[in-house]
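Heads up, one of the protein chains got dropped from this complex, but the rest are sitting where they should.
Read from first to last, the chains carry the letters A, B, C and D; within each, the first residue is number 1.
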Amino acid sequence: MSVTNLLENWSQFRHKHPVEDKPHAEYKWAMSIDLDACTGCNACSVACYAENNLPVVGKEKYSHGFSHHWMRIERYWDEDGREFPDQGAQFLPMMCQHCEAAPCETVCPVGATNHTGDGLNSQVYNRCIGSRYCEANCPYKVRYFNWYDYPTTNNVWPEPMNQQLNPDVTVRGKGVMEKCTFCVQRLTVAKSDARSQGRTVRDGEVQTACQQACPTGAITFGNLVDPEARVGKQWMQQQVELAVDHQAKDQHEHAEQASKLRGYRIFEELRPYPSVMYLERVRESAV
Amino acid sequence: MIENSFNRRDFLKVLGWGGAAVTLSGCGNTSVEDGRELVTSYSEPAEYVIPSIGVYFNSTCAQCDAGCNIMGKVREGRVLKLEGNSQSAINRGKMCGLGQAGVQAHYNPDRLREPLLRTGDKGEAISWDTALELINAKLDGVQGNQIAFLTGGISGHVNVLLKNYIDALGSAKHFAYEAVAPSVVRAANKKAYGVEMPRLRLDKAKVIVSFGADFLGAWVSPVHFAQQYAQFRKASNGGRGVLVQIESKMTLTGANADRWLAIRPGTEGILALGLINALGAGGVKVAADAAGAAKAYTPERVSTETGISVEQITKLAALLKERTPSLVIAGSAAEGYAHGSHNAAAIALLNQALGNVGKTVEFPAALPFPQIAPTVGNRYALHALNDDMAHDQVKVLFNFGANPVFTAPAGLKFKENLGKVPFKVAFAHYMDETALQADLVLPLDSALEEWGTSVPEYAAEGAQLNVHQPLMEKLYPGTRATGDILLALLKLRRAQEYKGYEDFYAYLRSALVQNKAALGGSGKDDDTFWSATLSNGLVKLPGASNAARKTSATTLVFPAPAAQDGAYPLRLIPAVTANMRDGRHANQPWLQESPDPLTTIVWDSWVEIHPKTAARLGIVEGDIVEVASKSGTLKAQAYLFPGIHPDAISIPLGYGHQAMGRYAKDIGANAFHIMDAVFDSETGELAMHETRVKISPTGQRVVIVKDEGSAGGKQMGKKIAVRVSSEKVDLSEEV
Amino acid sequence: MHRFLRLSVFFAGLLMAMASQANTTAQPLTTADDLGPQVDQPIEFPHDRHAGDADKGGMQINCMYCHTYARRSIVAGIPPLQKCIGCHQGIESVRETPRIKKLFEYWEGSADGTIAAKTPIPWKKVHDLPDFVRFNHERHIQRFYFQQEKPVQEVCGYCHGDVKTMTVARRSKSLSMGWCVSCHEKDHPLDATSTMTSQGPNDCWQCHK
Amino acid sequence: MSQRHLLALFDNFDEAGAAIAELRATHIRGFSMDDLILKSPIEHPEVESVLGDKPVYVQWYTLVGAVLGGLLSFFLISGSQASFYAQMKGGKPIVPLPPNFVLTYEMFILGGVFITVLGFLVCAGLPAKRSPLYSAKVSEDQIGILVKGDESAISALKAVFTRHKALEIQEEAGK
Partner (left out) sequence: MTEKDIREDIAWAKINKDVLKSLENPRKMYWVIIFIALAMIGVAVGAELYQYLTGMGVSYKNNSHVWGLYIATFIFWIGMSHSGTLLSAILHLMHADWRKPIYRFAEAMTTFSLMTAGLFVMVHLGRLWMFYYALPYPSERWIWPNFQSPLLWDAMAIFTYLSSSVIFLYIGMIPDLAICRDNMKNGWRKKLYTTLSLGWEGTDRQWRNFRITYLTVACFLIPLAVSVHSIVASDFAMSQQPGWHITSFPPYFVAGALYSGCAAIITLFIILRYVFRFEEYMTLPILKKTARLTFAIAMVWTYLNLIEFASVWYGHDQASKDVLIYKATGNYAPFWWGMMFCGSIVPLTLAFTRFQTNIPVLFVVSILLNVGMWLERWMIVAPTFAHGYYPWAWDHDQWPSFVQWSIVFGSFGWFALLFMVFCKIFPSVSMYEVKEMVYHRSQETKKKELASKGLANKGAH
């Protein structure tokens, strides 16, 4: 940190990063979730527990809202007050949206949560001091705090269950915030392998745990920069753009093709520019 | 990939914990250290072993009978995670939550570690040899037909050994019992189509009418169906498929239906006939006999009996008429009544009338090796065994992992009858309710430790043989694989025949290698074939497809209309949830903590009540209600749930264990124990939905522990989970 | 009046000094050697004999001949017992020396049966980073050894010090975060595949898990 | 010729003021007005009319301190933000001005306050050694005048003080 460096590269440090004027170089990890395919079966959530060393907190703690499901399945009913929910329920997998302009990043006093070059919203456990401002400022409430020291709590990882812990993921102690990482441990390995072969990661080469488990393939994950990536094609086809708070779907002037689209992002209007696009659930009109 | 078994077994040894427990604070190191941790490496590692890089081994998921093929990620000799095997036609690389939790069955801290012999009311650890000797001794002088074997669904070479052992003992009493198997539907299918489990092609259908078949949740082969469902939705065969679910309690599948119809419990068959009638009226060519059978079922009558509006019926009929092929499925909700098989038959007839047979209802290949074919479990078996025990017909009982003391309805008095059996041997992973009653408990290897094969009853394509292989060395030296135990027992009877086999692994290997020609390994030398088989984790079996068979309405018995009972006004619908099933996995914490998809409740059981009914009875959410049936009562928290018929309440099965370790014991209430012993009139299967109950608030109230927040399932006008009607979008255009 | 001027100038200087001090103290001493404790291993392995220079009686064996995983994995790995035996079976000259005897005990099992045959040697970890740190050997070897073709002992030496002169390896760099960064922030010449900066990564998640 | 101190205590300010006025008027040899110090329990700005007003430089320290504080903080903060670990915050530049201004503002004040106090100590000559003659009365309710003059002047000074009914006159012990 020297003042000379500051003055020399002033313009570079004044860039709004990474949205708008500074596009992503190699990778921009993003996701799309087809709510029409999602059956709410919870496979993704359990897979996440297995992959990311999530503690099982037990009934008492769960009742206080100390649950740790980075990937939670929400179930919504129609609010039209009919006797039966005869259009079924609506399921929504909700995890960290890895916003491009993340509200959580700016407020962390120690800079434990930052934006990475690949457009991930990083959470560095051993830097976190537990002020919990990030969660306070998260519109989706998808950050989970270690209210207790789970590694040393009874029946969380009793011998030999601790042998199942994933060595690539830190087991968080008390007092740190945590959240979905898009399985960064897998991404890092994939990127490293790709680099050794002098290329970038191919589409489908790396999967997040939830995507890998999902029986209906509702979850698509990939590199938005890569033109071959399925996720990119989906975003393109749904005309959803990353750093925009008003998508083609919302514009009234060309309503007719806009109505054909079903891609949307939650809380678009708050301008966090989330990296997760949801596809509206479709319901048959004939019956 | 794998040179020889020795080498990879060596690889499966657990290594020093170098970098295994990565923790932020408390345990584990948080600063640079020197010489604290050990770092070891295998003395003779195989080429593919690279520290810190996971190696995948293929095996088969043993969490349910669907037989999904899985890969275990192994590092430093520890299996870390289970993932789907993409070569599998069943699950195509995917997995359900239940399967994922398989590792917790393996690492469960409450597993049994050595053979236990009952002395008084406590168990005493004994050696395996004494245990086996003891069994042999106890068998002496007992006539064969007084020796009974109670198992769950069982297949593959373990099944072969079991059969051989049974017949070595001169017994014929093998009771295969599955508490929640679709056994009535199997029987009905057998009659209708000639096969117990026809292959359902959801992906080909344009309309699916499911009578309470929870094929996305817990029915037959959920992961496989889920994938077909995805294609069915994706408009892969032109036009997005329409799912209509007809049931009295909303299942996960029901929650995903385009139209969910709350039908009066037990009247599914009537509606099916009503639809046939309506179709006929709508101008669909229906076979004369079927039309005749359905003649009496006018929409008005059906409507009054089922509670489904005439409009709905006609709409549905119209839909079925215009969009073909369709598929009609009879599920556990339809079969769970005294007239269950009549319902199932009627529904099969509807399929016939719609001409789906052969289109969306196909027929599985016949298995070339009958001896390894699955012996599927049913509920009649329990009934039969129970009678035998009641009449002191059973002197020695072998129990392979089934847990009837937990799952038998109170009406059967199973526990008392079990007490009459002089010597009970339980093969068990955990000290569950049944093992507690046993005189001798033999601890089993976990599914991730043992060798074996299995044949899924519902194979997606052709037939297939699944390979189970260890993903890790035994956690406890004191446990043994089912196969090894059976082999040892057999050696005590037929030493000559089996002396060639050092252990079950040797037996298995030779058994497969001998038939390698039939297993697609012709020409290969034994080792190559064997290692190829192991690395694939499954063998596709060739087999001629069965021919379709036409059903006829002549044998049809008209399902009885729903009856009322003043004393017990409500009907109990025991819910089979994807996580808990019949409760054998209740001790896997991931499953306890992953919220029930519909109620989002965790770590407890609950009583689903329709808000209308609740209002009538003055019950609000969180009330502890007493549910009383003729055979028993239980207390549980009430949850107001719109997705249930007002004449019914629903309680999930699998909770309320009295044993099975820290994660299962005393969690919730056991709905099995208030079920009346009513049986299906044709098959004698226990009718799961025939229990009538009354409920009353006890005055206590709790805050339900669930994931859903104070807003309930409401979005409060926010744009979170959005739904669009189908004519607005065209999915076929999408990526 | 003058005193006041002098003083204000003095304090101005003081503040400036503080500022520049704050700047400079932020720069960690990059080459600082920070010698870790002696770790006594089950067998006192002589790195100098194996990897040392010829003139000092070493055999100049490439580090990655034994630590073979370094180029393929994030960990360098301890050579399997097999590897040691592979060579030493053929070297009768040293067969009877105490260390080699010990080695063969692990392979063939000890006479008193305390050590079973083919027991992995319980080496102690010398360069043991905190659990939440992900240091990737592969990346560093790939970049400096394969792409920039630096001599292997130099490349390993960046972090492990001059092992070829030690018997049992001993940590000789601090391996602290600041120490890592002192190298990451240097401008290294770009390698073939990197489309990123010529510096080491500065993003937390590259090294923290 | 050696100098001696003299401390006269007065009941109220008017007499003290008058005494000073007279001292100024009558030029006593061997005594200069600069050697006169007024000590009072409370502040008497009026004294300047008789002593002549002396400039105060504290505000200059304030200025310097505030400016330096501000600059220092801005550059330290921006500089550290622009370090090798550029903490990327989605949608924000690495060196964002508004937050830095907030902090600059705080440091501006901090610097101001600290250096002002420093200036005060310097200008007021604190901490100081006790002057040879001191009476606790001046911190209570009396006004003290401390003068330094040659042996010769002492008597004259005394005379002036007594004339203005000094309650008490302390004298430094002779050498």
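Some points to look at:
One rule holds for everything that comes next: a residue touches a chain if its C-beta (ideal position, glycine included) is under 8 Å from a C-beta of that chain, and two chains touch if they have at least 3 such contacts.
Given the structure is predicted, the values throughout are model-derived calculations rather than measurements.
Shown chains touched by the missing chain in the whole complex: A, B, C, D.
Remark: the omitted chain is touched by one listed residue; of C:37, C:122 or C:178 this is C:178.
Set against the missing chain, the residues B:288, B:495, B:563 or B:716 yield one that touches it, B:716.
Subunit B meets the missing chain through residues 25, 703, 708-711, 714-718, 720. Residues of subunit D in touch with the missing chain: 37-45, 47, 51, 54, 56, 58-59, 62, 76-77, 80-81, 83-85, 87, 89, 92, 96, 99-100, 102-103, 105-107, 109-110, 112-114, 116-117, 119-121, 123-131, 134, 136, 138-141, 146. Not every partner is drawn; the one left out touches subunit C at residues 22-23, 25-26, 28, 176-178, 181.
Methods note: only the chains that are shown with their structure count from here on.
Of all chains shown, the one whose average CA position lies nearest the global CA mean is A.
For the interfaces B-C and A-D, the C-beta contact count is higher for B-C. In subunit D, the residues that reach two or more other chains under the touch definition are 75, 79-80, 83-84, 86, 88.
Chain contacts: subunit B has residues 19, 21-24, 28, 30, 52 touching two or more partner chains. Screening every pair of chains for touch gives A-B, A-C, A-D, B-C, C-D. Residue ranges on subunit A touching subunit B, taken from their complex, read 35-37, 39-43, 45-47, 49-51, 56-59, 62-63, 67, 69, 72-77, 79, 83-92, 125-126, 149, 151-152, 155, 158-176, 209, 212-218, 230, 233-234, 237, 259-262, 264, 266-267, 278, 280-287.
By the touch criterion given at the top, residues 55, 57, 60-61, 64-65, 68-69, 72, 75-76, 79-80, 83-86, 88, 111, 115, 118-119, 122-123 of subunit D touch subunit C in their complex. Residues of subunit A touching subunit C in their complex: 1-3, 25-26, 114, 116-117, 120, 122, 124-127, 168-170, 181, 184-185, 188, 192, 195-196, 198-199.
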